[in-house]
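Just one protein chain is left out here, and the rest sit where they should.
Which chain is which? They are A and B, in the order written, and residues in each are numbered from 1.
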Amino acid sequence: MSKKKLDVKDLINVGIFSAIYYILLVVAGFLGYIPIFSVLFPIVVALLCGIPFVLFLTKTKTFGLITIMGVLLGILNLAFGAGWYSIITGLLCGLLADLICKAGEYKSWKHMVACFCVFSEWVIGSMLPMWIMKDSYFAMISDMQGAAFAESLESLVTGWMLALLMVLTAVAAIIGAYLGKAVLKKHFVRAGIA
Amino acid sequence: MINLKDVSFSYAGSERESGIKNINLTVVEGEVVLLCGESGCGKTTVTRLINGLIPHYYEGQMSGEVLIGEQKIHELPLHKTSRLVGSVFQNPRSQFFNVSTTGEIAFGCENMALPVPEIGRRLDQTVREFKIESLMDRSIFKLSGGEKQKIACASVAASDPPILVLDEPSSNLDRSGVEELRRHIEMWKKKGKTVIIAEHRLYYLRELVDRVVYMKDGIIAGEYTARTFRSLSPDELTEMGLRPLSLSDIVRKHPTVPESKETMTLSGFSYTYKHAIGPALSMKDFSVPRSAIIAIVGKNGAGKSTFARCLCGLEKKFGGRVEAGDQRLRARQLLKKSYMVMQDVNHQLFTESVLDEVLLSMENEVEAAAENILDSLDLLPLKELHPMSLSGGQKQRVAIASALASRRSFIIFDEPTSGLDLKHMREVSAGLNDLRELGKTVFIITHDLEFVLECCTHILPIENGAADNVYPLDDAGVNKVRELFLDERCCS
Partner (left out) sequence: MMPQRPPMKTAQGMQLDPRTKVYLLLLINIVIFATNPSGFQLLAKGALAAIPFALLCSAGKWKQGFIYAVLYVAGQLAETYLTAYAAGLWGLLMRFTAQMLNRFVPIVIMAYYLVRTTEVSAFIAAMERMHVTRKIVIPLAVIFRFFPTIVEESRAINDAMRMRGIGFRGSPVAMLEYRLVPLMMSIAKIGNELSAAALTRGLCITGERTNIYKVGFGVMDAMLGLWATAAAILFFIL
């Protein structure tokens, strides 16, 4: 059953789940200290955040909420120093994910998985400067981290890599969504919360 | 003024709460009405019908009409109902939208779009009436439970609705908090507000209510005037599943204190929190009996929680020790020897079934042994259920079961009976008696005199971070502890 209008309860839910999502993202962000993991960041986030996101989807029956979540996460990323591209990717991925879920009337599981796959791509926004401003970015990295590191990283940053990262994130999101569903079934449904 | 006409309601799907059937209730202006009855009798549902949360927030099947004056509440949007009815809820942690106290008190007025100078005037008046000058401009995360509930009352008072609905407002309060709450209700009554209270603890409302509605299994099973209700004997109240109407009515059922020869010595129980000005705890060495149930009593902020956290080794920097027999235990060993059942028991239930919860606590997971433990606590029929789907009293008993399974020697409970009705309180105290008979030493932080007299064997009063002595709950002890409870009620 999809409701027409979104209400205060929905907005408070979006706030709460965005907060949980973001805290998990920050936890994943600590992995960024290990050089190789900073590239895998979106994948880790997709794996971790499946649980809150699936729970959020079970409480979502209205168009617009997933979009709002994307924008909010983008704003948080901006505020905590991960650049402003995230707002755009957050809005786009959120809107797209929202449309997918709407097509499934907010109850089809297949649509929910697809929705989470698309949604999870927003995190790549915080890494986009690597691709979009490739030259200046690597000049900066080269200055800061030495030419060798910059070159080894630059060789990774190709269009293909971006595509691969997106695919891997989507795969991680599928796993994350199924993990979320398993936990939901095991705990939240039986506890009468979802 | 308030009129419920033949109202029935059942919650939709996943809500586990019980509904109500064919309720007819009229409350006139200025009346103070108490809704009482066992957990699940439907009293909370009635409060939700009056403040409009049913059917606008909690979904389900509803029939009948709820009228306030001429307004049909079940058809009125919530933000309009909010001008007529103010609500105070049970859990002080979850009813604040703002982070600052001042913002919270102004919140309702802001939503009503009152002009700013008017809000300022109401703020001043509310702060004066509730004597909360010192609580202004604070973060709600730094307030005690009692202070939070005071802010919650002040917040609805600032919006100045003619009707106030309170749903188990005293659940998380200590005695002085309850007394404050009583004064707020008294003030509202004097102002001619209509007040409806759903509550387990009755003693503080004794002289305040005009009428009592007793509910059972979703219907109104009796209506009493204040006078007839006060004339009910303690036994009749017990029969109805209600808590006593007066603290002095509470008698000790098992006056003999079981002999416990063994003792343990607590030494160096001092603790200062980081950034704190003074120590939260500074106790002389003292000894307590083993295989006993020891009630830790004292005001909020006296150091009871700190004592408990030190005793079970949760404070890493705590330097004191416990000597029991030939064992000398410091913080690290205490963490392995003791078990704390926290006030919010939800934080310590991790698994997907009651049985797994007990198994998780065992060193070697033996199902038969776990089932034995569950059986001894009458939990065996529930073993396949998810712990979070249980009632408050049942959750407490699951925690007791996993404490038993962990084979720890000291078990500490932080306010195990807050928000429990008579039946569930008795279930918990039966569980504690089992623990004692198995030779465990049980410590209980509590504000519940009835519960203390029901199952405790000793009293440990804590005041300003210090403890004098432990006394047994014999006849003299009973008088002493009763005085302590009555006394604190008056002077706070």
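Here, a contact is a pair of C-beta atoms (placed from the backbone, for glycine too) under 8 Å apart; a residue touches a chain by one contact, two chains touch by 3 or more.
Just so we're clear, the structure is a prediction, and the values are computed from it rather than from any experiment.
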item: Selected residue (touches chain absent from view) among B:N172, B:S402 or B:S429; value: B:S402
item: Residue of B:K190, B:K253 or B:H347 touching the missing chain in the full complex; value: B:H347
item: Sole contact to the chain not displayed, among A:L40, A:L57, A:V71 or A:V123; value: A:V71
item: Where the missing chain touches subunit B, by residue; value: 51-53, 56-57, 77-79, 81-83, 85-87, 89, 91, 93-100, 102-103, 106-116, 119-120, 123, 137-139, 141-142, 144, 155-156, 159, 273-276, 280, 301, 305-306, 312-314, 335-336, 338-340, 342, 344, 346-350, 360-361, 388, 402, 406
item: Touching residues on subunit A - with respect to the absent chain; value: 6-9, 11-16, 18-20, 22-23, 33, 35, 48, 51-52, 55, 64, 68-69, 71-72, 75-76, 78-81, 83-84, 129, 136-137, 139-140, 143-146, 149, 179, 183, 187-188, 191, 193
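Throughout what follows, only the chains that are shown with their structure count from here on.
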item: Residue ranges of subunit B in contact with subunit A within the complex; value: 14-16, 57, 352, 385-389
item: Subunit A residues touching subunit B - in the complex, by the definition given at the top; value: 9, 186-187, 190-194
